[in-house]
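See structure below.
Apart from one protein chain that is not included, each protein chain of the complex appears where it belongs.
For reference, chains read A and B in written order, and residue numbers begin at 1 within each chain.
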C-alpha cells in the first residue's frame, strides 16, 4: 500500500537544524560545560563551602545585625515603591490616551499632545529598560553607599514599570465615562478620579501590591553594589567565603520572600473580596485600617532609612549630579570597544537563552510531581523546593555558582536556570493541573507508561502555554543576565562593573546603551514572537 | 475472555451505578449493549476495561482478576484492551497520525514512543487503519481541523491500529450519519472477526445493534434486563426497555425526530453482510 510521507518532516528537520545552528554557538559563547561541575577542584571548593553551612551562624550579635539588615531591606522596598508610585501617577496620567484632552475633537494642540506622549513613552522605556541594579550602581557613586541609592534606583525603575502598566490598565477599561467628563470640561485629575478610577482601582492596587513583593526581592540584591540591606551582608560573607553566615542569610532570604509572597497574596485576596461587596473607593472601616497600616509602614521606612530626599533637589546637589552624569557623554564608539561590548552582549544573550532553556526543562520535570501526579507527599516536597529555588535571587545564585562552576558565563547560566526553574516550575504545575485529563487517562487505560502518556496526552495541549511562559521569562532573564557580571558571571555586567571602577565613564555609558538596546530589542522581539505563536499558522 | 460475577459499582457520592451484573463472553464473541441513557452502559464498559474497580463482586479478565495484579502486570494487561470512546479523548493540537499511532504506545518500548514524536514510526500502519474508515487523506491533519464524526472515526482507527484482543466501543458512531455509522460498525465487527478478537459495543441505535451483532444485552437503571441472541430480541422487548423514553425506539436516523427511520434492509449498503 502506498502511503504519503510526513509533510511536516522537512519543516521539523529545518527547525531542528536551525536550533542547533543557533544553540551551538550560544553554548560556545556561554562556555556551557556542565562537566566542569564535577571537576575535582570545583567539587572541593563547593564542598568546603557547603560544609561550612552547618551549623548556620547564630551568634547574638550577628542575628541582631541580620535583623537590622532585613528591616532595612523591607524599608528600602517600601520607600522605593512609594517613590515609584509618586513618579508613576503623573507619568501614567500624562501618557495615557484615555485622559487626553487634546484628542477630543480633535482640539488644538493635538499634535503637540501626541508628541509629548511619545517622548514620555521613551522616558518610560529608558527608566524600566535598565535593571534597577545598574541604577543602584550609578547612584551609589553619587549619593554614597547606603540605602538612599537603593531607594532611588527602585523608585526610578519601578516608577517606569508602574507608569506603563497603569497607563495600560487605564486604557484597557471603559473610557467613555472619562471622555464624557472631559467633554464636559472636567480636568484630567477630575476625569481620572470620577471617570477611570472606579473601574480600575482594584486592578491598579493589586498590581502595585504585586510590585511591592517584587521590590522586596530586588532590594535584597541591591546590597551587592553597596546599596544597603541584606545583599550587602551576603556580599561580604560570600567574598570571605563564610559558609555559616551565608547559610543564615539564605534562610532569611527564604523566609522574607515567602512572607512577602503570603502578605501580598493576602492583600490581593482582600482586595478581590472588597470589590465584590462595595465600590472600590468606598471608605469602609477595613479600607481605613489598611490605609493606616500603609501610612505607618511608609513613615516607618522613611524614618528607619533616615533619608533626606528633599535635599536632593538642592542646587549644589543638582549641579553635582549633572556633572557626574555629564561625564558619561559622549559615548565611546571606537570600533575596538564596540566589538568588546558586542561580544559582551552576545554573551549576555547566550547566558539568558541557555539559562531559560535549562530552566524550562528542569521546571517541566519539577512541575510533574508539583502538579500532584505522584501523590500529596511529592507535591508538597517539590512545591517547597520550587519556592526555595525562586526565593533566592539570581545574583545570589550566581555568587554560589561561581564557586560550583568557576567564574565565567557558565555560572551565570546555572544561576538563571536555578532561579527560573523555580518560577517556571510553579507556573507549569498550574498549567498541568488545568490541562484536560481525559487524553492522558485514556492512554493510561490502554496500558501506556505514564511518562509516554504525558508526552502524547498532556503535552500537546499545554505546550503553547509552557512556551509562552518560557518566552516571557527569557525576556526578563536577558535583563538579569546583563547584571550577573557584577559578581563575575560574565556578560555586559562585568564590563560595566570594571569600567565604572576605572572611571572610564564614556565606555561605561556604551555598555549601558547596549543594555538599553538589548532590552528594547527583546521587548519588540518577544512581542513579535508571541503574536506569531498565537497566529493560526504558528 | 471475561466474566463478571455479581458485580456492583457504587460511586463515591453513594449513587449505585451498576448492580447484580453477571456477564460472560467467549473469545471471539461480539456483543452489543443497548439501553436508555443513564442505564450504566458506559460504566459497564469502563468496568470491563479495568478502568474502574467494582465495589462488589469479581471480575475475570483475560484469564485472571485484574485487581489482583501488580501495577506493571495490570499495565501489560491493559495493552491488550482497546477502547473506542464516544467523544474520543484526542488532544486537539495533536496530528491524526500521532493520535492513531498512540494506540500501540503500551506495546512499544519507551524509546519508540519518543522517536515517533520526532517522525511517525509507522505511517503505513496508521494509513491503513485510517483508510478502512475512509480517512486516509486526513492522516497529517491536526485533530482540531476535523469534524466530530471524523474525530470519532480517528478514535476507532486508533483501536484498529492497537489490534487489541478485547475491543470495547462506547457509542462509537453517535456522531455519524446512518450510512456511515453502519459501515463503521461493520469495519469494527469485520476486524474483530478477522483477528478472532472479542468485541463489545454499546449502541444507542437499536437497529444498528440488531443488524450487526449476534448477541444483545439490554440494560436499564444499572441492571441487565435481558441477554439474548439477536433473533430473540423483538420490538416488544425493546419497547419495554425504552419505556421511559417516550417517542418510540431510538433508531439510526432517530436522532432527528420526525424523519422516517430507514428499515434495516434499506439502510444496509450492499457490500457484504455482518451477520455471522
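By definition in this document, contacts are C-beta pairs under 8 Å (C-beta built on N, C-alpha and C of every residue); 3 or more make two chains touch, one makes a residue touch a chain.
Throughout what follows, contacts and distances are computed from a predicted model.
Participant: Name the absent chain as its UniProt record does, using one of the following: "Phosphate-import protein PhnD", "ATP synthase subunit c", "ABC transporter" or "Six-cysteine peptide SCIFF".
Facilitator: So the chain that does not appear here would be "Phosphate-import protein PhnD", according to UniProt.
Participant: Identify the visible chains that the left-out chain touches across the whole complex.
Facilitator: Every shown chain touched by the left-out chain: A.
Participant: Looking at A:30, A:393 or A:408, which makes contact with the chain not pictured?
Facilitator: Once the missing chain is taken into account, the touching residue is A:408.
Participant: Pick out which of A:30, A:155 or A:226 touches the chain that's been left out of the picture.
Facilitator: Result: among the candidates, A:226 touches the missing chain.
Participant: Out of A:69, A:249, A:366 or A:413, which is the one that touches the chain we can't see?
Facilitator: Going through A:69, A:249, A:366 or A:413 one by one, A:69 is the residue touching the chain not shown.
Participant: Tell me where the left-out chain touches subunit A, residue by residue.
Facilitator: Touch with the absent chain occurs at residues 41-42, 44-45, 48-49, 59, 61-62, 64-65, 68-69, 140-148, 225-226, 228, 232, 235-236, 239-241, 305-308, 311-312, 314, 316-317, 320-321, 324, 402-403, 406-408, 488, 497-498, 500-504.
As a convention for this text, only the chains that are shown with their structure count from here on.
Participant: Where the centres are mean C-alpha positions, what is the separation of subunit A from subunit B, in Å?
Facilitator: About 52 Å, centre to centre.
Participant: Which subunit B residues qualify as touching subunit A in the complex?
Facilitator: 49-51, 75-83, 85, 89-95, 97-98, 102-103, 105-107, 110, 113-114, 117-120, 123-124, 127-128, 131, 139-140, 162, 164
Participant: Under the stated contact criterion, what part of subunit A meets subunit B in this complex?
Facilitator: 1, 3-9, 12, 438-439, 441-449, 451-453, 455-458, 460-461, 463-464
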